[in-house]
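Scroll down for the structure; my scribbles are underneath it.
Now for chain A:
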Amino acid sequence: MTANSATGNGGDAARAMAGAPCIVRYQGVIKRFGAFTALNGVDLDVHAGEVVCLIGPSGSGKSTLLRCTNGLETIDGGAIEFEGATLPRDERALRAMRRRMGMVFQSFELFPHFTALQNVAEGPRTVLGQSADAADARAKALLAKVGLADKAASYPSALSGGQQQRVAIARALAMEPDVMLFDEPTSALDPETIGEVLNVMKALAEEGMTMVVVTHEMTFARRVGDWIAVFDAGRIVEQGVPDQIFDAPATDRTRDFLSHLGWTG
Partner candidate 1 sequence: MTLDWSVVWQHRDALLAGTATTVLLTFATMAIAVPCGIVVAVLRLYGPAPVRAAATAYVELFRNLPLILVVFWAFYVLPIWTGLSGLSPLATGLAALALNVTAYNAETFRAGINSIRRGQVEAAMALGMSRLQALRRVIVPQAVRRITPVLASTWVSLFKDTSLVSVIAVTELAYSAMQVRAQTFRVLEMLTAMAAIYWLLGYPQAKLVDWIQRRYAVTE
Partner candidate 2 sequence: MDFDLSVITDHARFLASGVGVTLALAALSGATSLVLGLVVALLRLYGPRGLRHVVVLYIDSMRAIPVLVVLVWTFFALPIVTGLTMPPFAAALIGLTIHLAAYAAEIIRAGIESVRPGQTRAAVALGMSPAQAVRRIVLPQAVVRTLPAFGSLLSITIKDTAIASVIAVPELMRQSETVAGQSFQPIEVYTFAMLVYFLMLFPVTRGVDRVYRRVAHLGRS
C-alpha cells in the first residue's frame, strides 16, 4: 500500500494485523468548513481487529475524520471505504452502513428520557425492529458486560459521567457493529472515572473489536493500540506501531506534540 509511504512510518511489516481485511480505508480525504480546511488529504487503513488510535493537538482534524466516517459530515474530496464499499451519499444507504458502525461521543449523548436499559435497547428496537423482549434481554446482558447491571432502571441524570459513558458504549454495542468509533470518550470525565471506561474499551479490544479511537490518553494508546496515527493541521504526519511512535518518533512534529504532553514514556 503506497498510501503510507509519504508520512514516515514504521513500515507495514511491523503492523500486526496488516494481513486482515481492511474495514475502513481513508484515501486522500479532504474536508472543508467554509474557508477552513479541517482535513487536507488523509490516508489511513483500519484492519479488522485493529485498535487504531488517532492522536495529535486539538483542532488537527481527528474528530472530524471520525465524524466523516459515519457520514455525520460529508467529505469534500478523496474517498472513504467501509468494508470495501465507498461511503454513499444517499441518506438511506448511509443509514444502512451506520448500523454496522458504533459511535461513542465525548458528551455521552445518552437519551435523558430513557433509562439505561431503554437507551441500550433503543437501537435494536427502533432501528433493527427487534421485539421489546429480545432487545431488553440483549440490553441487560450488555449492561452487565460493562459492569452496570444494577443501574438498568436508572435515568442518565442519576449516573456519574463514567457510568453514562459505559452505558453509551453498551448502546453502541447493542447494534453489533463491525467497527467502534470513539470520539475522545474520556475527555469529559473526572479523573477518577476515566479508568472504568478505559477498562471497558481495553476488554473490547481484547475480544477483537475493530476500534478507531480519538484520544489524549497516551498510556491507553500505547498499551491497547495496535496502530497510531499522529495528526497535525489536517494531515497525518506520522503513523506506526505504538513502540515506534512513542519511543522513536520519526518526525519533529510528533516529538513536539509528545513533549508538550509531558510524555516521558
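FYI, a contact is a pair of C-beta atoms (placed from the backbone, for glycine too) under 8 Å apart; a residue touches a chain by one contact, two chains touch by 3 or more; residues count from 1.
Keep in mind how these were chosen: all candidates are chains of the complex that A comes from, given by their letters.
Given the structure is predicted, the values throughout are model-derived calculations rather than measurements.
> Pick from 1 or 2: which one touches chain A in this complex?
Chain A touches candidate 1; the others do not touch it here.
> Give every residue of chain A touching candidate 1 within the complex, in rising order.
Chain A reaches candidate 1 through residues 70, 72, 91-92, 95-96, 98-99, 101-103, 105, 107, 109-113, 122-123, 126-127, 168, 171-172, 175.
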